[in-house]
Every structure is written in structure tokens, then in C-alpha cells.
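All protein chains of the complex are present and in place, except for one that has been dropped.
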Amino acid sequence: MSVQYVSAAELIDSDTESTSPFPLNMWYVAALSSELQDKPLPRTLLNNHIVFFRTADGKASALEDKCCHRSLPLSLGTVEESGIRCGYHGLLFNGDGKCIEIPGQDKVPRKALVSAYFICEQDHLIWIWFGDKNNQEPTCLPPSYPVHNAPEYLFGGDVYHYDAPYQLIHDNLLDLSHLGYVHLHTIGGNAKLHMTAETKVESDEKTVRVIRHMPDSVPPPTYSLAYPFTGKIDRWQEILFKISHLEIWTGAVDAGSDSLENPNRDGFHMKGFHGITPETETTCHYIWTMSTNPKNDPKETAKKVIEQTRLTFDEDKVVIEAQYKNMQSFKHNKMLDIHVDLAPNRARRIIETCLVLNSDVLEK
Amino acid sequence: MSVQYVSAAELIDSDTESTSPFPLNMWYVAALSSELQDKPLPRTLLNNHIVFFRTADGKASALEDKCCHRSLPLSLGTVEESGIRCGYHGLLFNGDGKCIEIPGQDKVPRKALVSAYFICEQDHLIWIWFGDKNNQEPTCLPPSYPVHNAPEYLFGGDVYHYDAPYQLIHDNLLDLSHLGYVHLHTIGGNAKLHMTAETKVESDEKTVRVIRHMPDSVPPPTYSLAYPFTGKIDRWQEILFKISHLEIWTGAVDAGSDSLENPNRDGFHMKGFHGITPETETTCHYIWTMSTNPKNDPKETAKKVIEQTRLTFDEDKVVIEAQYKNMQSFKHNKMLDIHVDLAPNRARRIIETCLVLNSDVLEK
Partner (left out) sequence: MSVQYVSAAELIDSDTESTSPFPLNMWYVAALSSELQDKPLPRTLLNNHIVFFRTADGKASALEDKCCHRSLPLSLGTVEESGIRCGYHGLLFNGDGKCIEIPGQDKVPRKALVSAYFICEQDHLIWIWFGDKNNQEPTCLPPSYPVHNAPEYLFGGDVYHYDAPYQLIHDNLLDLSHLGYVHLHTIGGNAKLHMTAETKVESDEKTVRVIRHMPDSVPPPTYSLAYPFTGKIDRWQEILFKISHLEIWTGAVDAGSDSLENPNRDGFHMKGFHGITPETETTCHYIWTMSTNPKNDPKETAKKVIEQTRLTFDEDKVVIEAQYKNMQSFKHNKMLDIHVDLAPNRARRIIETCLVLNSDVLEK
């Protein structure tokens, strides 16, 4: 695990302010580890324009994506053994943001530096910390997600860019009742079933958990294909909202063969990871993986499950972006709540509380 | 004829205000009847985002294009026998805007409704009423346009979207002298002829009429093709501006065979219908049809006439959009009037008077 520390106390030119419209003092998902090869990766997160790169020793770094000399994006430059070199006049910066070479100039002034971000690569994910007040350093380790390292799971994923604010994706994921309408042609199946399954919602200050059990039901085609069920199944959907990301665990065991309260229960599992990181107030990145443990023809089945996941996410993107565009078209957007909005509304309240904390910090 | 009435007095979330920059208390053309088949039709008119749909009984409806639950455009949903169903969580709305089903929920709250618009389908056109103050109901029937139902006429048409304010199209249609320059390669022909034909302009509080007679002239090729003229012809162009739409009647009789004052005169007729409905202050819809009564090979000739009409409208669109873009590029747009501007300027004064009425209503 490698947490990056900035080389100097003076963090120049940061666009992160205490008045952030986003929850702060937490780890967000910045990228999949697989995205970071030999090229710089530019990505804007919480209004910060950042370049990610991996030096020869395999270490990932994250710097403000702007050369301190003439403002060229460093992501247009080249990654070298000891850092990233600007593509205009060749200034070289190490992973701490310190300029370590100015071609043609003997002395490198102390002020030649760019902001560095605290990042941590763990479980095939690159996490980034956003603190309040001058981006103070992390007060905890990033969340662990051991599923990506578990040998019995195969996983794949992708990064989607959304022209919609991040909370609209929370709403969507915390309410799977939309499956019957949005995903009619993919995983939707029986709209009534999804709308009427008994749903339990639990929450505390930082999480919302939604649990839906569908005991003694007929296995859907994908399930039968992936796993040697003997007859009917006990299915579950468990959604866990953790502010910067969500985990969605769906699966099934042979009916009556195990308790759905047993966290280590056997059976077929599809474990979705959903990192939802604001880009700006009105756009976001959706960094997702799907991990699964098929018994029959594992590689091919996992591939199919991941591909199906991708198709449903494509459908969600169309709906959510259209929803946001429409919200912008109307002056007033009074919304009527229905039964499915319990969990999404709790998540919204948690984030509201985070934002109040932000302004409290500012006032001090 | 079917006028739609809203189900409840409370019209929520309407973006139509008394300060409308458009003439109110009148019928506008919303669509051609042929546009409304089994799919929802989204269209913004006078800043109102509306979805049009036709239920199984053939009845057309128009609702605010936003689900009252989470703001998805209803036009992304599906048309069912009894209404339109939202594509996110499946709420079903009837043609009056009342929600009649919330899947998975027993009770539909009284507030579950969207605004409905007064529309009327007549003469193969869908008309929509925009009143002032909370969109009060129509005080008259829509204008009739019997030409579309006359058995001796064949017609076709289309809907064009303009990146230009609606009044620039009025200017264009009320001044056919531009034919010689804009339509040089299509119907223009002799620029001098169009510029110098004697023109009579009449107007009252709500209409402008332009009449141009070209007696004893040589029939242009299209006319000869379409109609068995025996020699020279008496031609006319009559333009009738009626605020929300214009009628342009051109045609000819054998020279001396009938009076051009006789409204039922014989001969070859091209009757253009031009519904010009603002989308926003800076964009509009141009809904047009061309009806004609060729004697020779009627179907083929009508097809040619409609196709030629389309080509000239394409040319006008290029000019008018370039004109508006240029007006935006310059800070000042003092305009010099020339002889052709008499009728366009009268139409502008009529609309000015309408807009003054709008603000009077507001003050009351």
C-alpha cells in the first residue's frame, strides 16, 4: 500500500475549497488499477484536474494536471522512470509534485512544484483522499474490497462518464425496482416481482443497507447457466451505500439449503462494486466492477455476466442523463415521492449532513 | 374534434407565464396529424416541454413532458391503451395528466399528476391552445383549414426546426421579392419580375394580406406541366398572415378566363399552409404543407410540386439561420427598410400589440 504525501506544506493553486459541494474527508475511487499503464491518465475529480501516472517502480502518483511554468496539462507529457515530463519545455516532476529538472537551467527554484494528491492503490483500485481545509492528509485507510483479490472470483469492469450529478446514480442503484422498466430487455424480467418483493431498509450515519429476499423462486436463465442449482432457489439482493461507493450483492442458494442471514453462505454470487465519484457538480465518473463465482464454464460465464452488467449500465446511463437534462429544462422540479424512494432519500440525507459539516468547517 | 381538458384545477409546474414573449390566447400548430402514430412525440412549444401521444382510441393528448415522480421525460416511455407509461418506474398517466397507476403501490396520491394542454385535432393538423394566466381554457375553436380535406387537392408537408426566432420566418414569407435571389436555382426565375410586380398590402388588427397579380404572363414550366393552359395566363400570389400561421395561395387561370377577385376561381392552385410556432425565444418550428390540384398526371405532378417546395424551404432555412446568427454576432443591428418591408413590418406591429396585451394582463 502506498499513500502519497506532498513534499511541501505549501499546496499551491488547489481548486478544492472548504465550500466543496461534495462530502469531504473521505476516500473516493479515482481509477481502476488496470487503467494506469505507461501513459499519463488525466481525470477530473471533485473539480480537481488531476494527472495519474505510474513510474518505473510501479508506484502510482497523482498531481495537479498543470505545469507550474506555462500551465500545459502534464498529461500531455511523457512518463519517465523518475516522474512525468512536461511536453512543452521539458520540466520534470517527481511523484511528490516536486520539479526535479528544468532543462537548460542549473538551479530549480523551490517554488517549482505542483500539488500532489494522497492516493492509495489497493484491491486493484486507485483510491484518492479529499480532505477539507487545504486538503489535509488522510485520517484513515481506504475501504478494503477483498472480493477483487479472492481466488474464487473472476471480475471485470469499466469507467463510465455521466453527464449527470453523482446523486442521481445513488438514487438509481438504491432502488432496484426500476429493473422492470429500464432493463425490460436485459435483466428486467418480471416487473411486478421487482416492484413487490419485500424490501428492508436499514441505515445509520454513514450507510444505507437495502435487503430484498425472494425465497423459493424459479432461477432466472443466467443463474441456471452459471450454477448447478437443483431446483428452486432462495435469491437475495443486498445493496450497501457507503457515500463514495456502493456494493451490490445479488445471488442465490438452493432453496432452503442455507440461511440468507449467513454472510458466508454458499451458492452463486454476483458482487457489484460501484465507485461513483463526482467530476463536477453536474457530471461524474462511474467506476464499476462485477465479480462472480460461476461453477459451470467459469471464464465464459463470468464474461457473459460482465457483458450483461455492461448492457444494463448502458441502459441506466441513457435514463439518468435524460432525467438530468429534463430537470435542467424545467424551472421547477418538485418531485413526488413513492414507495421506492425510502432508501434513496436516506442516502440523500446522509450526504446533506456531510455538506453541512463542510460549511461548519468553513465557519471555524 | 376533441378538446382536452385538464383533470384538476391545479396546473403544476407550468413554464408558461403571463410575461410570455409570445402572443397568447390563440391556437398554434403543434404537429401534423401524421406525426402521431404509436410513439410519443416530444416537442417544445412556446417554452413548454410537451409530449404528444395518441391512445388506442385514436385520441391525441398533450402532457407536460416530465414524470411527477423523478422528472424523467415521459416521451422516453411507452404509449399504452389508456395512456403513457414512464420508462423509469412505470407510473401510468392518462390523457388528462392524471396518474392512474403506480406499480407496487396500492394508493395513487391525488397530487400524482402532470399538466395537460388543450389540444384539438382538425384538418389533419394538431392545434394547441396557449392562454394567459395559468393557461386558461380556449375561448374559441381552432382555425379551420378545409383545403386538407378537399377531395380535389393532394397535399404533403413536413416539420422544419429553425435556429432562428419565429418572426424572421414571417418576414421571409410576407416578402416574396426574395425569390429572385434566395431561390435563384429553384423557383426564382426572373428576379426583376418578382421585385417589380404590383403589390397590394391590406391589414387589420389580426391579419396582413399581400396580393400580387401578374396578368397576361407566360406560364412557368411547372404550371404548363401541371395544367392544360391554352396560352398566356393570369397569375396571382396571395399571402395571408394570421399571427400563428400563414396561408400562401399561388396559381393561375387562362388569361382573361376568370376574375382574380373571384375566390372560387378555376385554374391551377398551389395552396401553402405555414404554421410557425415558437419553440423558444430564439428557435421555432416551421410546420408546412403544400396542397395542389394538378390536372395532368396528378399524383406525380403533386409530388414534384411538394418536392420543389421542400427545396425552396431548405434554401430559406440556410438564409434565415445565417441571418439570425449574424444578428447575434453584431452588437448593433440597426436595419434599413426598403420597399419590400411594408407587409413584414405590419405583421411585426400586430405581434408587438399582442405582447403589450400580455404585459397588461400581468399588471392586473
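Labels A and B are assigned to the chains in the order they are written; within every chain, residues are numbered from 1.
Everything below uses one rule, namely that a contact is a pair of C-beta atoms (placed from the backbone, for glycine too) under 8 Å apart; a residue touches a chain by one contact, two chains touch by 3 or more.
Not measured: the values here are computed from a predicted model.
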**Q.** Given B:Ser34, B:Asn134, B:Asn149 or B:Thr196, the one touching the chain that is not displayed
**A.** B:Thr196
Q: From the listed residues A:Leu76, A:Ile100 or A:Leu357, report the one that touches the chain absent from this view.
A: A:Leu76
Q | Missing-partner contacts on chain A, residue numbers | A | 12-13, 15, 44, 49, 65-66, 68-73, 76, 85-91, 102-105, 109, 111-112
Q: Spell out, residue by residue, where the missing chain touches chain B.
A: 171, 175, 177-178, 180-182, 191-192, 195-196, 319, 322-323, 326-327, 329-340
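The rule we apply is simple: only the chains that are shown with their structure count from here on.
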Q) So how far apart, in whole Å, are chain A and chain B when each is placed at the average of its C-alpha atoms? A) 49
